[in-house]
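One chain of protein is taken out of this complex; the other chains stay put.
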Amino acid sequence: MESNLKLSSNMWEPLPKSEKDAEEVSRQSLTFWQDASRRLKQNKVSMVSLVIIAIIIIACVFVPMFYPITYGEQVLDFANIGITMDIYEINGNYFYMNGEYYLIDVDPDGTLLQKHPILKDDGENKKYIYDFGGQEVIVDYSPYFNAKLEYMKLENKSKKNPSIDLTEAKHNLDNAKKVEITASGKELTPVDKVHNKTYILGTDNLGRDMFVRILHGGRISLIVGFVATFVNFIIGVLYGGISGYVGGRTDNIMMRIVDVINAIPTLLYVILLMVVMDNGIMPIIIALSITYWLSMARLVRSQVLGLKEQEFVLAAQSLGASTKRIMFSHLIPNMMGPIMVSATMQIPSAIFTESFLSFVGLGISAPEASWGSLCNDALLTYMTYPYQLFLPAFAISITILAFNLFSDGLRDALDPKQRK
Amino acid sequence: MFKYIVKRIISSIITIWFIMTLTFILMKSIPGDPLSMGKALQPEVEAAVRAKYGLDKPNIEQYFTYMKNFVHGDFGVSYKKIGLTTNQIIGDGFPYSLKIGAWSSLLVIVVGILFGIISALKQNKLPDRVMMIISTLGATIPSFVFATMFIYVFNRKLGWVPAFGANSWKSYIGPVLCIGMFSLAYVTRLTRTSVLDVMQQDYIRTARAKGLSEGVVIVKHALRNALIPVVSYIGPMIAALLTGSFVVEKVFGIAGIGSLFTTSITNRDYTLIMGITVFFGIFIVIATLLVDILYVFIDPRIKYD
Partner (left out) sequence: MSEKLLEVKNLRTSFFTHLGEVKAIRGISFDVEKGESLGIVGESGSGKSVASLSIMKLLLYPGKIVGGEIIFNGEDLVKKSNRAMMNIRGNEIAMIFQDPMTSLNPVYTIGNQIAEAIVKHQKLSKREANKKALEMLKLVNIPDSEKRIKNYPHEFSGGMRQRAMIAIALSCEPELLIADEPTTALDVTIQAQILDLIKTLNSKLDTSTMLITHDLGVVADVCSRVVVMYGGLIMEKGSIRDIYYEPMHPYTMGLLKSIPKVVSDEKQRLIPIPGTPPDLLNPPKGCPFAARCDYAMRICNQEQPPYFKSGNGKHEAMCWLLHPEAPGNESYEQLKGGVRIGK
């Protein structure tokens, strides 16, 4: 019970008020926004996403301004060259062979010079003959060509006569050499693999620089994303705000309209609108803006309905504040949280929809480029030149991912019900 | 309860009417003439064709004819594929899409819910984190990116599946996965959030206080409540699968209704576009209606007004 209690005389003195910590609240309280931004900054994933978004925006906006090559410039000779090239060397001259077996002069560091003039095109024997400073170089693409021909003939025969065995012919085909380059009878093999210095990310089928096209396409995609979201935001906030605040029959009717419009997937609307308006940036922004405000309107309306009941609105009204003032100074600041989250989530959605539409053939078309249309362009040849598809695809994916992760973090930061 | 169902049916019919009218108005507002898109025709021939398609009559009359035909199940005739009715074209392509769509739905519902539950029960542990990453990727990577990557990896590099067509069962893997991917990711996250939310509820504490085993608590008490929001998603999910089909069928070369739609857009075959749009619209409205009715039986709380 009482153990080693040192009952010195002053133990029984009354406790002075200063030593009572009763009223001290240990942790400082922050305002809602300070608390939210603190939480957001602690969220590493969100911060990284934000940085990525900033980099993407800056790159797409500024780099094409200074880059020596423009997005529309075509150099047909240099079509379909990838990011890395196998280069050959003969007599101090370096060259690269493109997908159509043409030779292109290059510098050993990877700069493209020009297409090397063909000396003789021997179509019968399936060869191209070139001259390099007196040295004759033969590009022979017959082996595979012939094997394929044989295989196809046999395949046709086998349709009529099923007993014909195709395995050997197939084997020959698979193992046939695609092309053989010889100089004075000796076969040449690649001496180095270099990065394409002239076109960092390669070229497309019309010899346009992929790097600049992707950045330029990014501009379009981002503009569409931001503008469409912004317009949706305005329309949604106004519509939902008015509907919620006015209430009653007006609200009922306005929401009925929303319900009916909502019954059909917005994508169908957008497609129909695009068909009517034809391709282009403006039409697609308009189409996206007219359709995606619905969920924002619903959100705003439910927020307003909730806040309307709260006492501070009543207090403001009893002080004689006008409706407009109530809306702008009281309601909107309090709704900003979920609204901001919703808007941040709509940007990637708009970018996605734009790329989807462009991919399907609506939306942006040549010569303008958006990420979606770049993917569409590359669709025909992506098996042979995969980078043309996957680079813009990657750009889309990472942009959308960054926005989504950031908006997730934003939502977590603004949610007061966070357990921590 | 029945009053509610009847009200929903009526509102569905109104919506369908709205879709048809809207589509009609939009198609008629396109500048130019469907007939002027193709080869130039001699005046008499052109007049005959016009008369045949009823294009010489005023718009209002065309509208009523259109509605009348529709009620009789006639969606019109394609301007481009001469001789074929829209019905026929849809009928040819729909079975493929339906099959793929059905498998996708199954995948999304079964796998999505299962993964969502596992994720929620093992919150923040390894299975949860892995599934969350996969579902984030699934929800953000556009379906056409996924589809092309899929073909590149599994056909070009690995040779496991055919690149196009819808013949063998193997050729279904790609399309089903690609179409369903986004919805799968969404359902997983939705289920997870819902289960987590439900497990915090007081009635779960009551169930445990009654001495029920944890298994019963989860399956009987938690799941039924947790799956309610998931059922609400089925309507939009069908819409998502539908729109997913446009891209996936194009990439995988499947002659389903999705690729028909995209081709008709490229060709500006207006009756076909209209017909397919209306068809899609109806399909979705009916699906949503069925889900709403299903919902009535699942959640006793909904108010019938």
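A few remarks follow.
Per-chain residue numbering starts at 1, and chain names A and B are given in the order in which the chains are listed.
Criterion: a residue touches a chain if its C-beta (ideal position, glycine included) is under 8 Å from a C-beta of that chain, and two chains touch if they have at least 3 such contacts.
Remember, it's a predicted structure, so these values are computed and weren't measured experimentally.
Within the set B:Asn59, B:Ser213 or B:Thr266, the residue that contacts the chain not displayed is B:Ser213. Seen across the whole complex, the unshown chain contacts subunit A at 1-2, 5, 7, 10-15, 19-23, 25-26, 420.
In the full complex, the hidden chain is touched by subunit B at residues 201-203, 205-214, 220-221, 224-225, 228, 298-301.
In this section, only the chains that are shown with their structure count from here on.
Put simply, subunit A touches subunit B in their complex at residues 260, 263-265, 267-268, 271-273, 275-276, 348, 352, 355-356, 359-362, 375, 379, 382-383, 386, 389-390, 393, 396-397, 400-401, 404-405.
Of all residues in subunit B, only 11-12, 14-15, 18-19, 22-23, 26-27, 29-30, 136-137, 139-145, 148-149, 152, 156, 236, 239-240, 242-243, 246-247, 250-251, 262, 265-266, 268, 273, 277, 280-281, 284-285, 288 touch subunit A in the complex they form.
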